[in-house]
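Of the protein chains in this complex, all but one are displayed in their positions.
Right, chain A next:
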Amino acid sequence: MAAPCVFWGAAVSYRLFLGGRVSLALRQGVWKAAAAELQVGTGEKILRLRHTTGVTAKKNVAALRRETYTVDFIKKQIEEFNIGKRHLANMMGEDPETFTQEDIDRAIAYLFPSGLFEKQARPIMKHPEQIFPKQRAIQWGEDGRPFHFLFYTGKQSYYSLMHEAYGKLLDVEKRQNQLQAKGLFSEKTKTKDLIGSRWLIKEELEEMLVEKLSDQDYAQFIRLLERLLTVECSAEEEEFVQRFRRSVTVQSRKQLIEPLQYDGQGMAFSTSEGKRKSAKAEAIVYEHGSGRIKVNGIDYLLYFPVTQDREQLMFPFHFLDRLGKHDVTCTVSGGGRSSQAGAIRLAMAKALCSFVTEEEVEWMRQAGLLTADPRVRERKKPGQEGARRKFTWKKR
């Protein structure tokens, strides 16, 4: 029985299992299921389970919990993915060596056109690491003894990280004390790292450690890292800290600025479009004018008798303090009165970008003048009276 037992243990140790959070009963159920699999797969003799309890495994316990992917399974998937990638490149007539992920996406979208609205429901072909969730390898050996010395804390990766960081801090302080004792203490002058980058957020850290954290844990960790930054540290500590920082783009969006055009009289003007719900508008803003606005050839006072719409038109100019300085001609179609006003407002704001400094463009973007309103009419669902309203509930 020795050989099969060893085999059993080895196989088990390489299988991917979920971490220590799993309850005892479930674990045993999985062990049982795993045993059954082993039976069927390899056709070996029926092995006696090491731990037998009175708990009977539930039938669909495997379905209830997350699917466990073995290392072999993942490796096989990666091989299949690579082969499939080469086949796809051949199909599309491209070079298999230089076939990138964007090419794959384009090819799949071309070969399997889908009309589904939900982007995540469309067919995808991505590397298995991105598809299958990261899972932790089994934490203990065949004798039941855990590999990591902090296993029984419950959050072994987190505590080991904290331990490492604190160890580094102690090293740095020891070094500083030594320098101070020798009298070669120098002030730290480094703050450049902090600009343009941010700490990892809690979700990203969880993803990195494959472990759930609490808010207090995360805060503690960040405080420790910040303390590490305040003292002078060497290159490897810097690198350690930089692992936990992500860069942040200074401007989250680069606004497209329309080029200026010049008409017959030499007056500069700029054109752009705007949309809101189902209304589309195109606005031509002239550089010098007296604040007249014509919509579809009609004066804006007559086109929008409601004050609210005219206030919407006023917003871009009022924000930039250019109320009576520009002339506007616009065409608009579709939608209702409010959405037409919103569409014209967006078009005018975009056109005004070309007459205005970069800083003011950024202010406009932050004020929300340059963002198209994404709200559209929500679909009515069956079984309900409207999009959200349910039918009147009658008790009997």
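Here is the rule we use: a contact is a pair of C-beta atoms (placed from the backbone, for glycine too) under 8 Å apart; a residue touches a chain by one contact, two chains touch by 3 or more; residues count from 1.
FYI, contacts and distances are computed from a predicted model.
Of "Golgin subfamily A member 7/ERF4 domain-containing protein", "DNA-directed RNA polymerase III subunit RPC3", "Small ribosomal subunit protein mS29" or "Pyruvate dehydrogenase E1 component subunit beta", only "Small ribosomal subunit protein mS29" is the UniProt protein name of the chain excluded from the display.
When the omitted chain is restored, the residue from A:323, A:372 or A:387 that touches it is A:323. One of A:164, A:299 or A:358 touches the chain omitted from the figure, and that residue is A:299. Only one of the listed residues, A:311, A:358 or A:385, touches the absent chain: A:311. Considering the complete assembly, chain A touches the hidden chain via residues 291, 298-302, 305, 307, 310-311, 314, 317-318, 321, 323-324.
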